[in-house]
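Taking it in order: structure first as structure tokens, then the write-up.
Just one protein chain is left out here, and the rest sit where they should.
A, B and C label the chains in the order they appear, each numbered from 1.
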Amino acid sequence: MQLFRSHVLVCGGTNCTFANSEKIIAAFDKNLVENKLENEVKIVQTGCFGLCEEGPIIVIYPEGTMYFKVDVKDVQEIVQEHLLKGRLVSRLLQQSSEAVEGEYAIEKSSFFKKQMRVALRNCGVINPELIDEYIAFDGYKALGKALTEMKPMEIIKTIKDSGLRGRGGGGFPTGTKWEFAAKQDNEQKYICCNADEGDPGAFMDRSVLEGDPHSVIEAMAIAGYAIGANYGFIYVRAEYPIAVKRLQIAIDQAKAYGLLGDNILDTGFKFDLEIRLGAGAFVCGEETALMTSIEGKRGEPRVRPPFPAVKGLWQKPTILNNVETLANIPVIMLKGSEWFASMGTEKSKGTKVFAVGGKINNTGLIEIPMGTTLREVIYDIGGGIPDGKKFKAAQTGGPSGGCIPASHIDTPIDYESLIELGAMMGSGGLIVMDEDTCMVDIAKFFLEFTVDESCGKCNPCRLGTRRMMEMLDKITKGKGVMSDLDELENLAKDIKASSLCALGQTAPNPILSTLRYFRDEYEAHIRDHKCPAGSCKALLAYEVIEEKCVSCGLCAKNCPVNAITGSKKEKIPFVIDQDICIKCNVCFEKCPAEAIKK
Amino acid sequence: MKTLAELEAIRKRTFDEIGMRAHTDYTRVVVGMATCGIAAGAREVMNAFVSEIQKRDIADVNVSATGCVGVCRLEPIVDVIDKDGKKVTYVHMTPEKVAKVVLEHLANGKICLEYTLQEEE
Amino acid sequence: MNRNASGCMKKDGKDHLVEEIIARHKNSNGALIPVLHEVQDLYGYLPAEAQAKVAKEMNVPISEVFGVISFYSHFALKPKGKFKISICMGTACYVKGAGPILDKLKENLAIGIGETTADGQFTLEECRCLGACGLAPVLTVNGKVYGRLTKDDVTGIIDDCKRDEEEIVQ
Partner (left out) sequence: MITVTINNKVLKAKEEQTILQIATDNGIYIPTLCHMDGIHDTYSCRICVVEVEGARTLIPSCASKATDGMVINTASDSVLSARRNIINLLLSNGEHNCLACEKSGECSLQKIAYELGIETPAFIMESMDKATVDDSSVMIVRDNRRCILCRRCVTACNDIACNDVLSVGFRGSETTIICDNNIAMGESTCVQCGQCVQACPVGALTNRKSIGKARSWETTHVRTTCAYCGVGCQLDLHMKGDEIVKVTGVEDALPNKGRLCVKGRYGYDFIYSGERLTSPLIKENGIFRKASWDEALDLVASKFKAIIEKDGPDAVGGISCARSINEDSYQMQKLFRAAFKSANIDHCARVCHAPTVAGLITSFGTGGMTNSIGEMANTNMLFVIGSNMTEAHPVAATFVKNGKRNGAKLIVVDPRRHRLADYADEFAQIKVGSDVAFLNGLMNVLITEDLYDKEFVENCCDNWDALKEKVLEYPPKRVSEISGVSEEQIIKIARMLAENKPGMAMYTLGITEHTCGTNNVMSVANLQMVLGNIGKENAGVNPLRGQNNVQGACDMGALPNVYHGYQQVTDPAAKAKFEKAWGVEGLPDKNGLMIPDMISGLKTKEVKGLYIFGENIVGTEPDISHVIECLEAAEFIVCNDIFETETTQYADVVLPAAAWSEDEGTFTNCERRVSLVRKVKDAPGLAMPNWWIFKQIAKRFGQNWEANSGQEIWDNEIAPLAPFFEGITFKKIQGDGIQWPCNCIESPGTQILHLDGNFTRGKGHLMALDWTPPAEVPDTEYPFTLSTGRRLYHYHTRTQTGRAQGLNELLPEEYADISVEDAERLGIEHNEMIIVKSRRGTVTVKAQVSDRIPEGLVWMAMHYFENNCNWLTGRATDTITKTPEYKACAVAIEKIS
């Protein structure tokens, strides 16, 4: 075993991989050899650090220096300067942080300062493709403890006491779920990991799978021991090739170490698992649909009860846990329920991972204690809204969730407070919207999503979502009438009440939530035929502000449909013919004098 | 199939190797690696630290590089900063001296006064 | 009219490969979807003959096989173009302007979502979140990611593909 003085961790998460991190690794390999540093410095491909906006990211230990938006051509400089000479490459440090010693280190940056990494503890720290590195950070210790020191009921009690709740969105107490399944008298039981992360804009689970796959495997084995199951399935989206690959490597390694299979750690406990790929159906994130899909059928939800813990996969008791939920299990087992319960709020314990996106500076993945306020997330961690725009609302819970308006920005984030606001925790997607975002359009966007992703089994969801989308479409085109709003609300409530599964029951949430906080925007679309955010194309009217027009003619020159007339020579202000205008926004973009309004 | 004991062995061995990423309290060995330092043999000194630490299986020590401290005449310069932030600076270091510093200072907590700046001056 | 009397089936060169796939999965529960994944990898889509083969070999009604295929958007019933342009319509990308990029793509390629250009070169698809929200808005061309796009990038990306194609031809 060779000791290296320095480790260069290169993010191998999807964002950074897409942004070329693999080429960066190759460049490092080449440069280290050229500088004869290959025996002193080790390159490690690791999981997501969270700051995806700034990727590709590399971190150099032992100092913990974090470099952002690293390009292949920067590698030489990093090797020469940092690794060889110990000097920071300050242009690659985060813009806001000053190059004061210590302050550039990963844990001291503002992005990480308010975070608390439990589920993501190993992401960006270990090489996910090496089981030894996972073991080095106490990996499989919890499984060992469970199998040798604890009875199943003690494990369940620990999880119950910790207050851990399902991180997939529902927030059901995990320990209680396990207890149901444990109490079922059945030879065959199953553990399923729900890694069908489908909310648009959410990638927490993928990051865990890519960065720390063994934590999920270990947790599933613990769960299996606790409820008496010896087989598990991990249902992953086919759209996550890196996660699938790393999971498979991890499973193979765990099998090779005897941490999966027969007689685990010589305790006689047997547990095995396999990966099942999703095939592009959002509804399969719903637990009964997921099971139906694993059974090889159309992923349509089933009626509950019976609950999966009683009759799940192939009618056998089955536990489904979300990736993030599982990732918490080993730590809870090692550090104890009290430690976990000490974080968070009264009813929402521990931390929660959010994928923060949209109109925010630090797009990425964050893990915060429950109860952190939205303001802290957006401004302290997220670095605020770009271009000095105003924060309008944050959308959580994806198509099942709702919006938190700016007026509630100081709400502490936990399960209950979000529900109270008409939003929901969901799996952890958090999309930030600024003044340019039209809330009717956002509601329509989510409805288009649910229309596409409704399984089509029950009538309210199959037809009702489409009807609601039609009505929203009408409104965004300025063809709505005021009575539509009541009709919409009424329909939304009935769909919520009568749909078969959670998808249908929550599909109206984006509408109900935006109607609750932004009814005036709806009314403006209907009554004034105006989109206050200037986003709904059909309602825009581009006009030249005469006083500001410098008669340069750039607008007319660039107009694709020749809708703008005027004279550069005679300095006559230009005019847009509304009948011809196709609202392509080109004139607005090209005008040097900001003389065009919409 | 691995046993719990084997698992612990893997844990310890690998942690020694990669533990620097964990950011717990470490004693830091900082080698001045500016041009002047390298010219004076800082690379060799640094490598010596790494291999000696590995040889003696000393945990909780990080070896890292830093830039020019500004006293080029004393290069290679090495700071050993303990967990409480107390700093000892060794100057004119050589690989041979490193062996002693590792054994005395890092392993046994006894400062090798003879190599420190104070002594030099 | 098919009256079940004749069960003759057309054979193609990949028949035995399909059989191999099925044989590998036959003993596992709920194997239909894993099998379809692999068969689609083989053909690039799921042609009717392959559906029939899977149905017969796995002893599943062909109606169920089709029901499953048509349920999941990952499975394709029609062959795709040489270049699969897939634009992310996840929330992050949408909020950051994926819509206008999609419009531009439609305009440039003169096809709608899910369609393939007449020359068989391009298929335009939308997908729900690649999880590359940090690079939003993004699209992929045959898996290659283009991020932080503006609608002005569209023409260039399509030209890139056309150039690649010419290089291959040459």
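Heads up, the rule we're going with is that a residue touches a chain if its C-beta (ideal position, glycine included) is under 8 Å from a C-beta of that chain, and two chains touch if they have at least 3 such contacts.
Keep in mind that what you see is a predicted model, and the values were worked out from it rather than measured.
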Who does the absent chain touch among those shown?
A, C
Of C:65, C:89, C:111 or C:158, which sits in contact with the chain we cannot see?
C:65
Option from A:330, A:464 or A:566 whose C-beta touches the chain left out:
A:464
What is the set of subunit C residues that contact the non-displayed chain in the whole complex?
1-8, 48, 51-52, 59, 61-67, 70-71, 73
List the residues of subunit A that touch the chain left out of this view.
281, 298, 303, 305, 451-460, 462-467, 469-470, 473, 490-491, 493-500, 505
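Assume only the chains that are shown with their structure count from here on.
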Rounded to the nearest Å, the gap separating the Cα centres of subunit B and subunit C is 55
How many angstrom lie between the centres of subunit A and subunit C, each centre taken as the mean Cα position?
24
Gap in Å, rounded to a whole number, between the CA centres of subunit B and subunit A
41
Got the subunit B residues that touch at least 2 other chains?
none
Residues on subunit B engaged by subunit A in the complex (per definition of touch):
1-4, 7, 10-11, 13-23, 26, 28, 30-35, 38, 46-47, 49-51, 53-54, 62-67
Touch list for subunit A against partner subunit C, complex
14-15, 18-19, 51-55, 197-203, 206, 238-240, 274, 276-282, 293-300, 314, 355, 357-359, 363-364, 395, 398, 429, 431, 433, 437, 442, 445-446, 449, 453, 455, 585
Residue positions on subunit C within touch of subunit A in the complex are 28-34, 36-37, 64, 67-68, 71-75, 89-96, 100, 127-136, 138, 145, 147
